[in-house]
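All protein chains but one are shown in place.
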Amino acid sequence: MVDQLAPSVGESTVEVLEHLGVNVHFLNDQTCCGQPAFNSGFRSEAHPVAARFIELFEKTDGPIVVPSGSCAAMVRNYYVDLFRGDADLLRRAALVGDRVFELTEFISKYFGTSAISGELNASATYHKCCHLLREIGINEEPLDMLSNISGLEMTPLERADVCCGFGGAFSVKMPDISSAILDEKLDFIEATGASTVIAGDTGCVYQMQGGLRRRDSSVKVIHIAEALAKSIRNSSSTGASN
Amino acid sequence: MKPITANFRSKAAQTLNNAQIQESIEHVYTGFFKGRLTAASDTPEWEDLRTKGKAIKDHTIAHLDYYLDLLATNVEKNGGSVFFADDAEEARQHIIDLAHKRDIKTVIKSKSMVSEEMGLEKAMNAEGFETVETDLGEYIIQLANETPYHLIAPAVHKSREDVAKLLDDDFKEGDRVPDATELTMMARKKLRGVFERADMSVTGVNFAVAESGSIALVTNEGNGRMSTTVPRVHVAVMGMEKIVPSIQDLSTMLRILIRSATGQRISTYVTMVNEARKSDEEEGPEEFHLVIMNNGRQNLLEDPQMRESLNCIRCGACLNACPVYRKVGGHAYGWVYPGPIGAIVSPVLTGVKDASNLPSASSLCGACHDACPVKINIPRMLLELRWRTAEGSTDKSERASSAKERGVWKMWRMGMMGRKRFDMGARLAGLALRPLSRNGWLKKAPPPISGWTSTRDFPSISSGSLRSKLSKRLGRSK
Partner (left out) sequence: MADRAKFISIVTTGLGRDQIVAPSADSATAGFDDAAVAKANADSAMADANSRSTELADQMATMADTNGWKVHRTSNPEDAADLVAKICEEKNAKSVLRSTHEVLNQIGVDTAVANTGASLGITQHDGDNSAELVDASKSAAFTADIGITGVDYAIAETGTVVLHPRSGLSRLVSLAPPTHIAVLRPGEVLDSLDELFAMERNDFMSGNLAGSMNLISGPSKTADIEGTTVTGIHGPLEVHLIILGEA
C-alpha cells in the first residue's frame, strides 16, 4: 500500500531512520506480507506471498522496520496461523518476526522517544491505530515523540483508541458500517479543532482522509513518519539544532 | 430461536439509520465500557485476576467431562434433579413436561440467554402457562415481542417513550413521558403479583460449582432472588460450559464478571443455591432441577481453534467495546448472542454458511480481546472462521465465497509474487484510476472498490512507486 499509494510514507521512513544514523537498505523485490488475503480468509493465496516475504527477508540481517503496525502484527502474530502445520516455515517465520519492528516501536526502543526533535508548525491530534496499539503494544510513545517537535500543538483526541472503521477489506465489503464508525471518529476529530491528524497506519490515514474530503473538510491526515520527516527537514533548513 | 443471520446486512443498515437507537446504544460505551475501565483501574490486581480467571476456565474446559459428572453427582446428592439435554428442543420439552406434571400455572423467568436458545418463554405461553419475564429489560422485550439486544441490558435500544408505550397502560402519544423511576415503579407493581403467585421459576446460571453441586446467580434487581424463593419448583438452565470446579473459584470469577459487565465492584445480589429448601426451612422451593444443555457446544469443544470460546462468562464486555456492535446493534446478529462473542459462536452453533456474514463484520480492531475478562482471543477466531467460510472448510456446503471473490484474490496473489508483475499491476491500476481522479483522489471508483467511494474519496495510484523513488535515494539496492 505504501509502495503504490503513499510512497512518501516510505521515503519519510527512510529519512527519519537515516537522521537517527541508521544504515537503511530497501529490498527492491519486496511486495507484500500477505495480510489482505489472510484477513479475507484466502490463506491459500496469502501463503505463497507470505512465504516469499520470508524468503526475501531472511537473507538479510538486522532489524526490519515497517511503517505499519498491522503489517508488523501480521508477520509477528499471525504467520503462526498462516503457516500452521509447516514446522520449517514456522521456524523461519519466527526468526524473521523477531527482527520486525513498527517504526515508532523501533525508534522508542532503540533511540528513545526524545531522539527526534524538529519543527512543525501545526495544530494536530493523534489517532491510535488499532493494530499498533493492541497487537504491537505501542500506546503513548508516539505522543511522547510528537511532544518533542516544536511548533506542533497537540490536542488530545477523544476516543483516540477507538477504531476508525478501516479494517482492510471490511471498509469495502461493509462500507455502510465502516463509514458509520468513521463518522463518529471524524466528529471527534473535528471537535479538537486541529488542522492535522497524525496516525501510524496508511490504511487508517486514507480511511480518515477520504472521509474528511467527502465532508469538504480542510483537515489533513498524515502518517507519523511524514510528520517526523517534515519536522526534521524544517529544523535542518532553518538551522535549528537536532 | 431459529437463527436468521442471513439478514445481517439489511438489519444492520436499518439500525445505522435509526438515530434514536444510535443514541440509546451510546450507553453501552459511556456506561458499561467506561465503567469497566474505571473498575479495572480501581483494582490493583486486575490483570492477575484476569490471568487467574482464564486459568480456571481453561482448566475446567480441558476437563469438562470430569466436572460435568461431578456437578451432576453433587446436585443429585443434595436432592436435586439433573437433566442432560442434547439440544434446545429437548431442554424446552423437558421443562414443559415438568410444568405439566407439577400442575404449574404461573412461571417466572429470570434472565437466561440459554433459555433464549430454547425460545422457552414463547413456547411455555403457547402451552398455556402464564410465563412472565421478571428482569426489567427482559420484561420490556417480552411486552415488545422482541429478542434481547444485549447480553446484560436486553432493552438497551428502547427509548423511555418506547418503554412508556409498553408499560404505562394510560400513556398516549403526546403525553408527558414518565421518567425512569415512574416507569420502574409501574413494572414493580405489575410484577409483584406475578411473584406472589408463581409456582415455577426458570433461572439461568452464572456459575455452576462442580464440587458442591451449587449454582451462583448474579443480579441487581432482586428477580433472581424472588425466583429462587417463591415458587415450588425452581429450574436452572445452563450451557454445559458454565462450570467452575470449586467454591473458592467464585471469588475470582465474580470479581471479573461483575466489573467487566457493568463496572460495579459487586452486583446488588449474588445468590448461591446449594439445594432446594432444607426440611426445616419455612419457605423456599421444594424442588431444584438443573438442565444442562449441549445444543452444538460440542462443536466448539472438539475444535481446537474454537474451543477457547467456551471460556466465555457472558459478561458483555466485548459488545461494549466493539465499534461494529455499537453501530449495528444486537438484532442484526440474528440469533441469541450478539457482538464479537456472537460472531464466533453463532456460526459454529448454528451452521457456518448461514452465519458467514458475522465473522466478516469486523474491522479486527482487537478491542474485544482487550476487554475480555478471561482474555479470549476473539480476533484469531474471527480470522479462523473467515478462512473456513472462504475456502478452508472441508465441508463444501460451509463455504460461502463467490467465484468473483476467489478470482480477485487469485489475481492479487499473482500480482504479488514478483516485483515486475507487481509494478505492472500498479501501472495498469494507475491507468484505470487516474482518469477518474482529480488532485490524486477519486470520487467514484470502479468495483471492487466502489463500496469505498459511496461514502469516502479514494486515493489514486501514485505516479512513482516507492521502489523507484528510493532507488534514486539509496542508489541501486539489493
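In this document, chain identifiers A and B correspond to the written order of the chains, with residue numbering beginning at 1 in each.
The definition used in the following text is that a contact is a pair of C-beta atoms (placed from the backbone, for glycine too) under 8 Å apart; a residue touches a chain by one contact, two chains touch by 3 or more.
The structure presented is a predicted model; accordingly, all values stated were derived computationally and were not measured.
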Exercise. Sort by label and list the shown chains the missing chain touches.
Key: B
Self-check item: Sole residue of B:119, B:245, B:351 or B:430 that reaches the chain not shown, by the stated touch rule
Solution: B:245
Exercise. Sort through B:5, B:112 or B:134 and give me the one touching the missing partner chain.
Key: B:134
Quiz item: Which one touches the absent chain: B:277, B:410 or B:434?
Solution: B:277
Exercise. Check each of B:47, B:97, B:175 or B:196 against the chain that is not shown and name the one that touches it.
Key: B:196
Quiz item: Which chain B residues would touch the chain omitted from the figure, given the whole complex?
Solution: 24, 27, 30-31, 52, 55-56, 58-60, 62-66, 68-69, 72, 82-86, 90, 94, 134-137, 140, 153-156, 158-160, 163, 179-181, 183-185, 187-188, 191-192, 195-196, 210-212, 220-223, 225-226, 228-230, 240, 244-251, 254-255, 262, 265-284, 292, 294, 298, 301-302
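We adopt the following convention: only the chains that are shown with their structure count from here on.
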Quiz item: Could you state the distance in Å from the CA-based centre of chain A to that of chain B?
Solution: 32
Exercise. Would you pull the chain B residues touching chain A in the complex into a rising list?
Key: 9, 12-13, 16, 323-324, 327-328, 360-367, 369-370, 380, 383-384, 386-392, 401, 405-406, 409-410, 412-413, 415-419, 422, 426, 429, 441, 448-449, 451-452, 454-459, 461-462, 464-467, 469-471, 473-474, 477-478
Exercise. Spell out the part of chain A that touches chain B in their complex, as residue ranges.
Key: 2-7, 10-11, 14, 24-32, 34, 36-46, 48-49, 52, 60, 78, 81, 130-131, 133-135, 161-163, 165-168, 170-182, 184, 206-207, 209-211, 213-214
